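Note that this complex is displayed minus one protein chain, with the remaining chains in position.
Up next is subunit A:
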Amino acid sequence: MSEARKRLTSWDSIILVLTVLVLIIASLSVDNFGTSRNFTFMVLDLLPIILIALPMTMIIVTGEIDLSVASTLGLTSSMMGWLWNQGLSIETIIPLCVVIGAICGVVNGFLITGLGLPSLAVTIGTLALYRGLAFVVLGDGAVADFPWNYTGWVTGTIGGGAVPNVLILIVVLALLFGIVQHATPFGRSLYAIGANAQAAHFSGIRVARTKFWLYVVSGAVAGLVGVLWTLRYSSARADNGSGLELAVVAAVLLGGVSIFGGKGSLPGVLAGVVLLTALQNALRLEDVSGQALNIVTGSLLVLSVLLPNITTAVRGNYQRRRLRQAASR
């Protein structure tokens, strides 16, 4: 099979095409979908998923996982409220919160790479731990009186137009992560680790150190999203973002990243996030109930795990036949 053909039938191109199709169909057939205000709403809805998905993609490519991200977000949000109540300035709190998120990542990274524990077990543990700490910090209460120029920036658009302010942030970070993952030796080493960690180690890649920093970055991004989440809803709460880790992992897998590591691309993941968000938004505008929404997204996920395997099998079959034909000639 030619290289171009292979690329066209790869899962991330399929998902890209599917996303564009959904966007076109929804704009044509769903009332109020294609408006600039709805665009702003959608960008705000996909903001937390897309940002956390950036480092998550790298982590899953190396064959690991980080399930503690939503709890890190909650802890950061709690800390943000608590620090604000202590009278610190918001300009101090925001970088501090990113650092708090990074520290959560340091703990994960140390347990996984320093002690060699499996990432699934560790991050399920810290998922509970960080959420628990979040409730210790703020309890059931909420802190809401954040400065309007900050909360307004997160929900606002550039010059009151159609482009949300946070879109700049998404584009800059996505470009940054995309370049690192797809155009640097570091990025390539992630695929090597995911394909075979031992081989990667013997070929001189510092596997443990690489993974450690991925978790630190993942924590820091979760911290940043904690800040953005708090400002978007002007509400610092311990239960903020609960369950978000599943949405992120879902989007990453839908984007064609293999849960076993070694495979996947960032453009595919970005398309996956957009597809999920746009579908939910369109179905909601059509008054489809929440349960039905869950069924749709659930089925998409099962398909996203199933279809790439089927296409690989079909492709393998095709290749064998060609080989046989060549041999018989």
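Some notes on this structure:
The definition used in the following text is that a contact is a pair of C-beta atoms (placed from the backbone, for glycine too) under 8 Å apart; a residue touches a chain by one contact, two chains touch by 3 or more; residues count from 1.
Convention: contacts and distances are computed from a predicted model.
Within the choices "Rhamnose transport system substrate-binding protein", "Na+/H+ antiporter subunit C", "NAD(P)/FAD-dependent oxidoreductase" or "FumA C-terminus/TtdB family hydratase beta subunit", the name that UniProt assigns to the complex's undisplayed chain is "Rhamnose transport system substrate-binding protein".
When the missing chain is restored to the complex, the residue among A:Arg188, A:Arg284 or A:Arg321 that touches it is A:Arg284.
Of the candidate positions A:Ala162, A:Val180, A:Ala195 or A:Ala208, contact with the hidden chain is made by A:Ala208. From the options A:Ser27, A:Asn196 or A:Ser242, the residue with contact to the unseen chain in the full assembly is A:Ser242.
Contact between subunit A and the absent chain runs through residues 31-33, 35, 37-38, 41, 45, 84-85, 87-92, 95-96, 98-99, 102, 106, 109-110, 113-114, 140, 142, 144-152, 155, 208-209, 212-213, 216, 229, 232-235, 237, 239-243, 280-281, 284-285, 287, 289-291, 294.
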